[in-house]
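Yeah, one chain of the complex is gone here, protein chain that is, but the others are all in their spots.
Chain nomenclature is as follows: A and B, assigned in order of appearance, with residue numbering initiated at 1 for each chain independently.
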Amino acid sequence: MTGLGEAFGAAWVLVTGLDPGLARIVLLSLQVSLSAAVAATLIGLPLGAAIAVERFPGRQLLIVLLNALMGLPPVVVGLLIYLLLSRAGPLGSLGILFTPEAMVIAQTVLIVPIIAALSRQTIEDAWREYSEQLRSLGARRLRAAWTLIWDTRFSLLTILLAGFGRAAAEVGAVMIVGGNIDGVTRVMTTTIALETSKGDLPLALGLGIVLIMLVIVLNALAALIREVAQRRYG
Amino acid sequence: MALSRRNVIAAAIAAFALLGLQGTAAAQKNFITVASTTSTEQSGLFKHLLPVFEKKTGTQVRVVALGTGQALDMARRGDADVVFVHDKPAEEKLLAEGFGVQRFDVMYNDFVLVGPKNDPARIAGSKDIVDAYKKIAAGGAPFASRGDRSGTHAAELRLWKDAGIDPNTGKGSWYRETGSGMGPTLNTASAMNAYAFTDRGTWLSFKNRGDLVIEVEGDKKLFNQYGVMLVNPAKHPHVKKELGQAFVDWMISPEGQLTIAAYKIGPDQLFFPNAKR
Partner (left out) sequence: MLPLALDQLTFSVGATTIINCISAKIEAGPRTIILGPNGAGKSVLMRLCHGLLEPTAGHIAWQGARNRDVRRRQAMVFQRPVMLRRSALANVVYGLQLAGKSRRESTLRAMDVLEVVGLEHQAGRPARVLSGGEQQRLALARAWALGPDVLFLDEPTANLDPASTQDIERIIQAIHASGTKIIMTTHNLGQARRLGDEILFISNGRLMEHTPIDRFFKEPVSSEAAAFIKGELPWH
């Protein structure tokens, strides 16, 4: 059995070697997961904000459902999207199975519940603090929701990153809808799965280390933005 | 203003993410999707084979590597243009259902039985795979099976049948189904010192062998035939008939066959072309 040292060695070679094949895989991973994070935010944030400020029958049920869906297994999402996008499925005519677009869709579905549920919590907490003031100033609910989104923007950034992190780390969904096609839909996690299958554990772990470092760098950047902004805006 | 600066950053991220994707999608108009098996992908054959074809024709070949059973299902659903797998009975069933056009033999390699060095079933060096199976079952030595409806799994099950043994009776004790690909199954076998049935290509390119070595090889029953066929455009009109057929034709052409023969890992040739011309 090979050791951790070899894995870090492999990671070092990967990073310093600037292998163009690896660079493309890393770039595609970032593109797919960032696109999914942006798309999921555009859907999940308004959804979370609406649930936070609105009162309607079945609201509690919806919150429970959203919270539960945060734990959605990626493979299930992958299968669902696969069956939708398959030529034999209802959206087969789009012909986007085994493309990065399909991977973005799958990851978006995967992380919308995370972004919606967490932003619902954040915005609802803010709403508790702001609600009297905003209502006193005459803000209707929609406007209030937007104000709350803007005022909690630094916390929401963390949520967006949580969504991105989950998207970038999952393998089950992109494997199924992307097909792990070399040069087309092969991303970091599917490469790791492939190298594990080939028994090249140090390379697989090395890739994993690169992935983790990327996520750390992104999170550090976000933390920095948050820190600076919070000092400035209170 | 903070607002505009933040919008610029957000827009830049979105643009990077979305435009980049469009670029990748638009860049490759001429491509076919091939449903194939993990053994061909993981042995590294495609990395060797496809660039030659792509350079010649300008057609990109996108390989989705699955177990043979799943790959054939992909063809049934119309999600592939070409299937390239290794389970002849299952391939002929697909043809009979009308989902394939015409099947061609492409190449073969062979299966091997690998197992731990200490060889608890005492089968090392044997050339009789059926006998080896009987000894494994009789001694209750651990055996890791794919259990995933793949071509290799199907071949393994045919051999159990020949040995007159129902391995399901060993479930829960010596017979262990991993339900996963060849590589993960070998990883499992390596970790628990079990016997495993694998194609030679995957074995040769497999790095995490641990104590595993080849125990049985060279039996005629271990022959592993690969076949290729175009998915029937009559069933799935969007199938890229011309490009797909061009790939099939090239695989069985002298050039394709020579390219397959040229693929080696160290001194070992992995696949032996045998297309009937």
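By definition in this document, contacts are C-beta pairs under 8 Å (C-beta built on N, C-alpha and C of every residue); 3 or more make two chains touch, one makes a residue touch a chain.
The model shown is predicted, which means the values in this text are computed figures rather than measured ones.
Note on the chain not shown: across the whole complex it touches A. Interface residues of chain A with the unshown chain, by the touch rule above, are 129-130, 132-139, 143, 147, 150-151, 153, 232-234.
Going forward, only the chains that are shown with their structure count from here on.
Centroid to centroid, with C-alpha atoms defining each point, chain A and chain B lie 31 Å apart. Interface of chain B with chain A (complex): residues 2, 6, 13-14, 16-18, 20-21, 24-25, 28, 31, 33, 38, 41-42, 46-47, 60, 62-65, 76-79, 181-184, 186-187, 190, 205-210, 236, 238. Across the complex, chain B is touched by residues 1-2, 27-28, 30-32, 34-35, 38, 86-89, 92, 95, 97-101, 104, 153, 179-185, 194, 196-201, 229, 233 of chain A.
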